[in-house]
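Sharing a structure here in structure tokens format.
Shown here: the complex without one of its protein chains, the others still in place.
So, chain A:
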Amino acid sequence: MAGLSIERARKRFGDVEVLKGVSIDVADGEFAVIVGPSGCGKSTLLRAVAGLEDLTGGTIRIGARDVTGLGPSERGIAMVFQSYALYPHLSAYDNMAFGLRIAKASKAEIDAAVQRAAEILNIEALLDRKPAALSGGQRQRVAIGRAIVRKPQLFLFDEPLSNLDADLRVRMRYEFAELHRALGTTTLYVTHDQVEAMTLADRIIVLRDGRIEQAGTPRALYERPANLFVAQFIGAPRMNILPATVIEGGAAMLAEGSAIALPPGISLPPGTPVSVGVRPEDVTIGAADGLPFAIAFVERLGGLATLHLRGAGRATIACQIRDDGRLREGERVPVGFPADRLHLFDADGRRLAAEAEEDACHGAV
């Protein structure tokens, strides 16, 4: 097994620069997830690691080996594609055995490897079937089996769950986590779904427009987003952002016209424009000194409900609460923004951190 190290990866397609100097280190055995909106370059980066695209600049190392110039099969990787990319004329068994047959492995060796993979993935009964006779989830398993059989140093997954229905996606997500625990292989996983990223990753890399916005543990990204983009990309429902101006006394004036207390430990000169971020689950309803908001719309999810609230100005915020069924649309409620749960961003969208937090942050990374 081995870690992965990407240094200043650049990729240019004609005039378009898709990767603008991306550096990533994935430790041995780590599950790293690259997440970002479509067109951010995440699939290109993955394909470059696989050797399916040549980089315009930069190096890729797997373990101690520089693999930048090597072909896909020489890199010790296995890849699972979004479309599964199974060979339609071969049975599940032959799909999984294909790589070993090409490598001229012995019959016994091939059979042992395929049976072991089938056992791990629980598809022993399906080995005779052709891909056309398999369901989406089963095809996915065969594709993963084909990857396992190669005994790779590095697993690459390109949006493997996006062709599955919601129910199956949740189940397969759990199975990916289990599989990673069982095999312990270093994994690089690409998705546009932040929930997948949050649930699977040891480490998330948020990519936008060919650059890394932030990399860190899911917890770190959730609690200390480095900028407005990450703040809104990670977490659902997305973080509320309210424009405000700093005033005297550790407070800020919202564009609404009401003042809120800022997190302790942050001192900014009055008049500084800031964005105040607050996660829907941190907004409190019924606070004594709350600001008046009207409930515009209630989304009931069963145990939880998301309230869409409209303030005195035109700003709307979302708020997630335990649903006791009492709050109704049209009602006016006092809404609180706990100072210690607020995220503050400067005019350029960068996080403004209290000094104590800044230290903790560096310690974690």
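Note that in this section contacts are C-beta pairs under 8 Å (C-beta built on N, C-alpha and C of every residue); 3 or more make two chains touch, one makes a residue touch a chain; residues count from 1.
By our rule, contacts and distances are computed from a predicted model.
K.L.:
Just to verify: the chain that's not displayed, which of "Nitrogen fixation protein NifU", "Heme exporter protein C", "Carbohydrate ABC transporter membrane protein 2, CUT1 family" or "Phenylacetate-CoA oxygenase subunit PaaH" does UniProt list as its protein name?
P.N.:
The missing chain's protein name, per its UniProt entry, is "Carbohydrate ABC transporter membrane protein 2, CUT1 family".
K.L.:
Just name the one of A:Lys11, A:Arg146, A:Arg224 or A:His343 that touches the chain not displayed here.
P.N.:
A:Arg146
K.L.:
Looking at the whole complex, which of A:Phe13, A:Tyr87 or A:Phe297 touches the chain that is not displayed?
P.N.:
In the complete complex, the chain left out is touched by residue A:Tyr87.
K.L.:
Hey, which of A:Ile6, A:Val26 or A:Ala50 is the one touching the hidden chain?
P.N.:
Selected residue, touching the omitted chain: A:Ala50.
K.L.:
Since one chain has been left out of the picture, which residues of chain A touch it in the full complex?
P.N.:
Residues in contact with the chain left out: 50-52, 71-73, 77-79, 81-83, 85-89, 98-99, 102-103, 146, 150.
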